[in-house]
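The complex appears here without one of its protein chains, the remainder shown in place.
For subunit A:
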Amino acid sequence: MRLSRSARLVAAAAATAMALTACGSGGDSGSGSDQVTLSVSLFGNFGYQELYKQYEKDHPNIKIQERTADYNAHHRDLATHLATNAGAADIEAVDTGFIAQMREVGNQFTDLGTERASEYLPWKWQASLTKDGKQIGYGTDVGGLAICYRRDLFQQAGLPADRDQVSAAWASGWDKYIALGEQFTKKAPKGTAFFDGGGALYNAVIGQAPVGFYNTDNSIVVSSNPEVRKAWDLVVQAIQANLSAKLIESSPEWNNGFAKGQFATIACPAWMMAKIKDQSKAFSGKWDVAAVPGGGGNWGGSYLTVPKQGKHVEEAKKLAAWLTAPDQQAKVFTTQGLLPSIPALYDKPEIGALKDPFFNNAPIGKIFTTAAKELKPQYQGPRAGDIQTTIRDGLVRVEQGKQSSEQSWTQTVSDVERLAK
């Protein structure tokens, strides 16, 4: 009995993962009737609550259950469900960082067909397309990039707070962003850093490079691509200038950081706006949005997939298609700020002219659609999400003062090589 306990751990871990999510997948259909319950598994806020109600009203036989987990747990669970061929929801969201890994096991997903190809940003459509041309996911949003900042803190530090002036101050690149940060730090309110944490900043900087962690042949180029190292050095420079609040993105402390006003700027893909709104309600109107230094880039954005193992694949396909259809993407942008991946929407007045009172009436429609049009798509390989986490850990070691930049870089590169095994 004693011995068996330890051996069961692996099984127990899998069972726990399943048990944790089982509550969502259970109870699918009412006894014998046409009632169908579709489960939708997401990470974070996709802004679907109102849409579900409408869909349920239009389809009286459909009930929708949403379940959410945090970013890492969600993708790990999904992979486990695919591996064990049980437990996945009818619709599973997948982030850009993980879409390539899922694409590699594309036979586990329902082919969504090519009818909607022309609607999408071409690179968005391509990224979820398997080698043999099957579409495994409908794109929901794209990240785009901007910088969200606290105008009140800028003012207190004696900096210009107007968004055009702020955008202009760092328009020429991240060096200027760091320079402004140094200026900010001199007079900033006590306990306020310039940005949230090195890991998040890194994602934004690398998101602008034409080539990131992978070549298009799926080989990892972290150690050989100068862009990866350049972005690292830049973030280390910002950390060593004491601009970082040293918070890890999406950790409980990071959430706290919003509420306590621990940082003045944050790299801001469109989906980040929803997080800011959720975490810093008290600072409504004090946030603003400026353009990102050094031109367009992308960080994040998601897909809705339909795993084959689901019980209601046909219904799930219909729901996924509807949730990602132009009208719904437009609605999610106006309510939640998630930038559509359907470019035809960018020129619509309700999108392009959208302003957000939470962000001091910033023209978020214009800022993000401009960013999306300028965006140079970057190829994402199978372990992109895990590489991102590994590099973040490396930067955290520098932030914690445990290692020099060089030591940490060496360890990061060898950790990434381990991932490739």
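Structural remarks
In the analysis below, contacts are C-beta pairs under 8 Å (C-beta built on N, C-alpha and C of every residue); 3 or more make two chains touch, one makes a residue touch a chain; residues count from 1.
In this text, contacts and distances are computed from a predicted model.
The UniProt record for the undisplayed chain lists the protein name "Sugar ABC transporter permease", from the options "NADH-quinone oxidoreductase subunit H", "Anaerobic dimethyl sulfoxide reductase subunit A", "Iron-sulfur cluster assembly protein" or "Sugar ABC transporter permease".
Considering the full assembly, A:I248 is the residue among A:I62, A:V142 or A:I248 that touches the omitted chain. Which of A:T96, A:T369, A:T389 or A:S405 touches the hidden chain is settled by the complete complex: it is A:T389.
Although one chain is not displayed, its contacts with subunit A can still be listed: residues 1-11, 13-14, 17, 70, 72-73, 76, 79-80, 82-83, 101, 104-105, 248-253, 256-257, 260, 262, 386, 389, 393-394, 396-397, 400-403, 411, 419, 421.
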